[in-house]
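Selected chains only, in their assembly positions.
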Amino acid sequence: MNTQLTIGVAGLGRLGSLYVDYLQYQIPGANVVAVTDADGDLASKIAKNHNIAHAFTDHREMLELKEMDAVVIVSPTSSHRDIVVDAAAKGKIIFCEKPLSISLDDAAEMKAAVEKAGVFFHMGFMRRFDRGYSAAKTKILNGEIGEPIVFKASSRDPYRPSLEYADPKKSGGLLLDMGIHDFDLARWFMGDVVEVYTIGDVLAFPEMKEIHDIDNAMVSMTFESGTIGTVDMSRSGIYGYDIRTEILGTKGTIQIGYLRETPITVLKKEGVSHDTVPFFMERFEQSYVIQLKDFVEKALEQKEPSVTIEDGERALLLGHAATHSQHKKSLVTIDNKAMEYTLKS
Amino acid sequence: MNTQLTIGVAGLGRLGSLYVDYLQYQIPGANVVAVTDADGDLASKIAKNHNIAHAFTDHREMLELKEMDAVVIVSPTSSHRDIVVDAAAKGKIIFCEKPLSISLDDAAEMKAAVEKAGVFFHMGFMRRFDRGYSAAKTKILNGEIGEPIVFKASSRDPYRPSLEYADPKKSGGLLLDMGIHDFDLARWFMGDVVEVYTIGDVLAFPEMKEIHDIDNAMVSMTFESGTIGTVDMSRSGIYGYDIRTEILGTKGTIQIGYLRETPITVLKKEGVSHDTVPFFMERFEQSYVIQLKDFVEKALEQKEPSVTIEDGERALLLGHAATHSQHKKSLVTIDNKAMEYTLKS
């Protein structure tokens, strides 16, 4: 077994730059040997600052590096398909940030390429690596709450993203962009979803109508096992970044999440108060690092990845089905094997 | 204006007996002058212990009392229709514990009788009088969270009721029996519901199948205003009686509810822990008293009742619609004026 995984990072935006940091300094088994970004100056600068040998503007050049075992993809979603397909063809180990893609066809193509090449592929869903979510999973596997029978999740962003970012053509829309995390968690805790019903509308930000997307939604899910669940999503959390999940079991219940950022409480005539979690990096930074560590370790040890490309594909399918339900104001059934969804007749 | 409302209490079960206590001793404006119960010995004993002049076994005899202004109905649901119709005919002021009835036809008959007689009628939904719920309502009316756009409620009982009690023929089934409170709250905070979808099943107690009812459910609601909501209900709360509601507004969010009964926390190697609320009387006793006070005051002051028979009827309609959706596994639309619900085509 190698003791170091040599890595190229594709995409050096805000998250990509942090990934370089995490990989280079906080994960002993990782060694970043190359970076690539459309912005060549940025790539060169980051390479220099982190003692990284190679900087590219085209991922294909990076993939030529023989000494590079793996590629970590943090580039815009629209570029995922090409990089994954090309990396698989070169036999590289792959980590791909969520979402796998926007289109299901792209996802299918990527999955086929990965399976054909037989390469290790880790789908980036960092919430699974949050201390709260992973502790909950362990407790449930240990039978602490009996059989899980009801899944409830809530995701709220503290403010509306730019209309450019939120545009469904790029983001997939609310139910894909925000929902993909909750859909993955739903599958992780409860199994595949076979029927979905979404209600949602523009309730907080009228300007969302311009981009033909909604800002609040609620998704009902029936799982293959017959158990049930719901996810509500909001672009108008206003008070903070609020991610909560509750799993009701036959012997108990687990709640995951928290709302306080600074460990301080102020008591005044007007009441008792504390602050809230600002946004996702404050809430999940540690989870990103833990996930990358897990990826590096599993790849080095030639074990199965903790999150598979199929996980990425099925969460995407669920996101599409939920979106379709909201558009058609109708129930939608899902065939997880055929990777298809249809209006319920 | 009279300073005292003379009252007859119909039904002396657990709740009925407490109502006699509350009315007689904790509400200055109330004076219980009669009680009635099928169990004559019980009626006589309670009358004697509380210095109440009259005890009956038939509500019609009680309604003959000229000196009795009002009747408080806490008898079994199946008796509500007759008592309400008879009391209205006698021009009595009426308080009727929830649910108004099981059947919508009965409800329509009761409403017609009350309207024809023009009597004051208070529909018993004690949660509206809970300090948390009433404070939330006030804050929302004051604009503190902007426009309410998402309603979420959760109701969990700590254990399965007897199959006899839970039998849908008597109780109306999970969605009526437990749901009626949440449906009333949903209407109170958000307005009428026009579309509903319910998923639910026997997930915790297989024996529920014997009575053809479910033990866990999740109801999605679209309100007339276009806003959205969900209620999840469980007979298998196990850990305690857990009633929570959250209302997301455009400027903030309000959460109502609590889980701790005794103000004590224990910190040990195994963790930090506290107890939970055992059941509804521990949670809502105060609300029952506040509601009765409100009823007595409003009746004496000849004001409008805080909760109307129409509130009772529409919550019932919503319960039926939600139940129908679950049976048919389909969306159901509601016509609140016609008091009808139909499968969505």
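Letters A and B mark the chains as written, and numbering starts fresh at 1 in each.
Throughout what follows, a residue touches a chain if its C-beta (ideal position, glycine included) is under 8 Å from a C-beta of that chain, and two chains touch if they have at least 3 such contacts.
This structure is a prediction, so every number in the text was calculated from the model and none was measured.
Student: What is the copy count for the full homomeric complex in this file, when 2 chains appear in place?
Tutor: 4
The rule we apply is simple: only the chains that are shown with their structure count from here on.
Student: Please compute the angle of the rotation superposing chain A on chain B (C-alpha atoms), rounded to a multiple of 5 degrees.
Tutor: In degrees, rounded to 5: 180.
Student: Contact residues on chain B for chain A in the complex?
Tutor: 147, 149-150, 152, 154, 156, 195, 197, 199-201, 203-204, 216-218, 220-222, 226-230, 232, 234, 236-239, 248, 250-253, 330-331
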